[in-house]
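With one protein chain removed, the remaining protein chains of the complex are shown where they sit.
Then we have chain A:
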Amino acid sequence: MIVCIFTIVILSLAVPLLYKVFGSKTAYLLAIIPAVIFTWFLYQYLQFSPAFPLQESLTWNPYFNLNFSFYLDGLSLLFLLLISGIGAMIYVYAGYYMKGKAYYGRFFMILTLFMAAMLGLVLANNWLTVLVFWELTSITSFLLIGYEHEKKKARYAAWQGLLVTSFGGLALLAGLVLITIVTGEYTISELSNFSDTLQSSTLYLPILLCVALGAFTKSAQVPFHFWLPNAMAAPTPVSAFLHSATMVKAGIYFLARFSPIIGNTIEWQILLCATGGLTMLTGAIMAFKSDNLKKLLAYSTISALGIMVLSFGLGTEAAVYAGLAYIIAHALYKSTLFMLAGIIDKQAGTKKISELPRNLYKKMPAAFILVTLAALSFGGIAPFFGFVAKEMLMEMVLHAPFFSSILVIVMVLTGTFFVTLLLILAHSTFFKKKGKAGRNIIAGGTIFYLAPLVTALAGLYFGLFPDQLSELLSNAAATFANNIPEKHLALWHGWNMALALSILSIIAGLGLYWAKIAFNWKPKAGFLSLIYPSNIYQYLFNGVIKLGEWQTRKIQTGYLRYYAMFTLFTILLLAGFTFFYKAGIRINTSTIDVYLIDLILGIIALLALAYTLFSPSKIDSLLSLSIVGIAISIIFFTSGAPDLAITFFLIDTLTVTVFVLILHKLPKKIIPKTTIARYRDAFISLGIGLLITLILFSITYDPLTSRLKQFYAENSYNIAKGKNMVNVILVDFRVLDTFGEITVLAIGALGVFALVNYSKKNTIL
């Protein structure tokens, strides 16, 4: 399994090279990959089915519990066969569809990567690995949806898909992290042992919500369904693949995988059934209103996904089987329908049903037959597999443990819409009265119809011989619970309630279609579009951008002062918060002692300081600054730091000298602060000043224990032969630091020198 995934990834990178060699035949060549996987796994399964589940593991990073561990059980196998089987068909189909299009090599490279990610997702057993593949499908599908990146619509749709699904991915990550917090387990197949622990944990509800959010966004459940119809901007082979067997099925797979772990609680059932039921109806109604073939199919996919979520939400034996069977049925008919929609779009030049010509069935007879075959399965008409699945669904809702009657109504309603959609697909598309598009439509090459033919016939075959799938489904169902009995699928269950409901929905569907034709209902955005969550998405999307712009405008003003102000204000808040949170105000009262001379000095210094602050004259503020400097140096002198006092005095004098030298070349008048600026700046600076005072109080509260002081006292004479400890430190113990200091000063001098010379050349900045 590991080899298989990695081979595909490597092959996908080699696709552009293959394209150089084989040209547009590359796709048919690539179709061999999924075909081989399909056959190999099918063979493995038939040969060694008692040996299931298969496990393989490759350590990646044991420190983070990160392994490429793969696990193949019935559920994985079902998805694996779907992905590879449909995948092979998609390649054959895409080979024709994409012929001569730009970025051919790139397209197949991403498609292959996407398939690898999908296969990895259903096989991975370590949830970290699952997440990697999960996000990989999001990213590759982003690239596939945005394949025609010249179009704004495609870019927009790709963005939307990525944002919604990666939002879900984040939720999923959170959910999985919570699961590991509760259980300490990273391996999904082991997690079912912890289901009791998880379900009785206080974190259960957050876990459930997060996991469900991830699955719902991926599987386009209401209210996250809006990205899927927009994803129609992708080339049709991609849509066919995304909708039938991959991407949106990833969420379904995940729900199925986690249902033995966190499923079958009241919360799970309510959440999934409500969402699933709502999605079923919304999807069906929106599909009914669509005029665009691909949109119609996309909405019907949403509806079908709702059905699957509902069935896994119910979680009864009948429901599990029905859900699994429906996954297969849906994959077969939906891929067929999408491929044909693509053929019609390509040959007739339009996807709009109302624009197609009257006698399309004459011009594209093969398309007509195949659409009818698939649509019959879609509508749940015997003897197609869709019928078998639908009977099972009817059984499921009839025997639902709760709200059975409501679920039956929802199911029958959805069935009705599906029948109507079947008629729209098979009748409206090919026999519509008027249409402007494509006078000279040609059917297209035989190979174009090969892939949909296979999938459509598979739908018919499994409809006639559904028992062929019994074992596969039973194995997959074993994932949900150990004691699920095997079930034998059959086309004919005899006259029962489920059949009656089916017939009811068919009759109602016919009626609805007749009404649509008779009253000429135009597809239009009704009340549903008012609450259409796409608007909310758009609002949020714009909101975030606006917020970002506003914030940038406010903070990145371009004025130096404001940058300083924001930085200082942030420091004030963060440091202030930390200070009061960690330390608090502490004052050492024993340090409240002062000599008269210091007091006088301090008062003089503060007066000078105030004058420096508010004096309108530059020279005056400079002179008062030097008074402050002298006061400080006297403080140093009286506090046991004569070296400092001397240096400080020197530096202060030098500063003032340099200032005066330059000052007379500058304008005399100072530009004053505005009144608002005064209060604002006073607030910030007094805040920081106060904080610093408090910090100093806090520092001096505790007695100082300095080993360094003792060390220098003992060693400065013994080792360095110097009696002035400060000097010894500077020129002996820490001489390298002093050297660095000199270097800095030299660089500073160099800068000053450059600045002085710069004016002589008088070049402009």
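Keep this in mind: contacts are C-beta pairs under 8 Å (C-beta built on N, C-alpha and C of every residue); 3 or more make two chains touch, one makes a residue touch a chain; residues count from 1.
Criterion: contacts and distances are computed from a predicted model.
J.: Between "Cation:proton antiporter", "Sarcosine oxidase subunit alpha", "Deoxyribose-phosphate aldolase" or "ABC transporter permease", choose the name on the UniProt record of the chain that's been left out.
T.: Its record in UniProt gives the absent chain the protein name "Cation:proton antiporter".
J.: From the listed residues A:K25, A:H488 or A:K709, report the one that touches the chain absent from this view.
T.: Within the whole complex, the residue contacting the unshown chain is A:K709.
J.: Return the single residue from A:I90, A:V371 or A:V628 that touches the missing chain.
T.: A:V628
J.: Of the residues A:V3, A:L596 or A:I662, I need the one that contacts the missing chain.
T.: Among A:V3, A:L596 or A:I662, only A:I662 touches the chain that is not shown.
J.: Residues on chain A that touch the omitted chain in the whole complex?
T.: These residues of chain A touch the chain that is not shown: 558-561, 564-565, 568, 587-589, 591-595, 598-599, 602, 605-606, 609, 612-613, 618, 621-622, 625, 628-629, 632, 635-636, 638-644, 647-648, 651, 654-655, 658-659, 662-663, 665-667, 670-671, 673, 677, 681-682, 684-686, 688-694, 696-697, 699-700, 704, 706, 708-709, 712-714, 716-718, 722-726, 728-730, 734, 737-738, 741, 744-745, 748-749, 751-752, 755-756, 758-759, 762, 764-765.
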